[in-house]
Every structure is written in C-alpha cells, then in structure tokens.
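A single protein chain has been omitted from the complex, and every remaining protein chain is retained in its original position.
Now for subunit A:
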Amino acid sequence: MSDGLYTQLLDLACGVFLLAAVLVLWRHELAAIVRAFALQGVALAAIALLLGAHEERGDLTAVGVALGLLRAGVLPYLMRRATAVPADGHGGEEVRETQPLVTVAASLLTAALLTLLAYAVGRPLTRLAPTPATHALPVGLAVVLIGFFVLVTRRRAPAQVVGFLLLDNGITATAFLATSGVPLIVELGVSFDVLLAVLVLQILTTRMREAFGTTDIDDLRELHD
C-alpha cells in the first residue's frame, strides 16, 4: 500500500470513527444509538487493520480482527439485548432516550467544542512523533471526551453504558494511533475487563428495571447527603 493511500484510508477510518460518536449524540432511539456504536467498532477495527497492513505486522492484524468481533459484534449484541423492550410490554418510551439533560443542538455544538479541545490538548502528543497516525490521534481524544459527555448527560441506563463504551473505544483508538496498540497481554486484559463491565452493567440494568420499573437514572435519588 502506498503511503498516500494509507494516509487517506487512515483519515477516512478516523473520520467515520468520530462521526459515529456524533451520531450517538444526535439520535434519540436507543436502537439507533447502538447501531452507531457498532459502526464505530467497525471503524476502530479498520484503524487497527490499516496500521497492521502498513507496518506489516501479522499480530496487529489479528488484534484488529478480534477487536472488530468484540466491539462491532459482541458488545452491540449485548447492548441490543439490554435495550430490548421487556416482555411485559410496559413502556414504549423505554426504547427512547426521552429527554437528555442537554438538547440535541447543544450536544452537537458541545461535540464540536470538545473536538477542538482534543486537538488543543493533543498538540504535544502529535509534536512528539509527527506521523500520519499521530496526526489523527486527537480524534481518539475527542471520542473520549464525547463519551464522557454522553455519560453525564444521558438519563437512560443503556445510553450511559454506550457513553462508557465510547470512552473506551476512544482510548483504544488513541493507543493504536500513538503506539500501534498496547502489548498483547494488556490488550487482552483490558478487553476482558470491558466485556465483563458491560455484562455487569447489563445485569444491573435488569435489576434496576425490577426495582424501579424503569431504567431512568433520574430515579436513582435515594442515596445522598
């Protein structure tokens, strides 16, 4: 692959990666949010595969495939199960992120500001080793910030989990763009932890529905000082 093509494809994958995060902010239906998240998983795997092809490292390609399976396959599947309308059928509003604390227009504006912030914060990172990959590195940081934003402004439990996963995708992308990924044993440990965390959160969502009859985080107000 020529350097020019590699750079263009890498930038394209990073663009899709960021766009998917913005889609999560834009859409209301939880199903659409999960689809956007799956799209982001594909883009993340593409980034890993491109880096693997460019550096001609087989292990990186394998990691990319595994990441794609986890983040575009398994995790979205788990999320879909968590967001499915419960069998007893109460709550058509359960499938929508009813009223996020911040309106969609303001969210999109915030995403733009967070992306600018990520580019400002990422300057020393890019300066240390200016390559096509590290030039795209602020995209990873931007997704981390957007993930945090989703986490604090969304009111449905599944939407918060997507926020956490965006945050995590952002970190993984940063790791790939900066250093072609962390060592394999760490990557395995991290992926395993994230998978378990999502399973735990899914079970807790079910329990929350049992205890509160809804997955609205605003109902969690009994513990305070």
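Simple rule for what comes next: a contact is a pair of C-beta atoms (placed from the backbone, for glycine too) under 8 Å apart; a residue touches a chain by one contact, two chains touch by 3 or more; residues count from 1.
Assume contacts and distances are computed from a predicted model.
A.B. asks: Suppose you had to identify the omitted chain by its UniProt name; would it be "GMC family oxidoreductase", "Proton-conducting transporter membrane subunit", "histidine kinase" or "Ubiquinone/menaquinone biosynthesis C-methylase UbiE"?
C.D. replies: "Proton-conducting transporter membrane subunit"
A.B. asks: Give the residue, chosen from A:Leu51, A:Leu114, A:Ile146 or A:Ala178, that touches the chain omitted from the document.
C.D. replies: Hidden-chain contact among the options goes to A:Ala178.
A.B. asks: Residues of subunit A in contact with the chain that isn't shown?
C.D. replies: Listed in rising order, the touching residues are 121, 124-125, 127-129, 144, 148, 151, 157, 160, 163-164, 167-168, 171, 174-175, 178-179, 182-183, 185-186, 189-190, 192-193, 196-197, 200-201, 203-204, 207-208, 210-212, 217, 220-223, 225.
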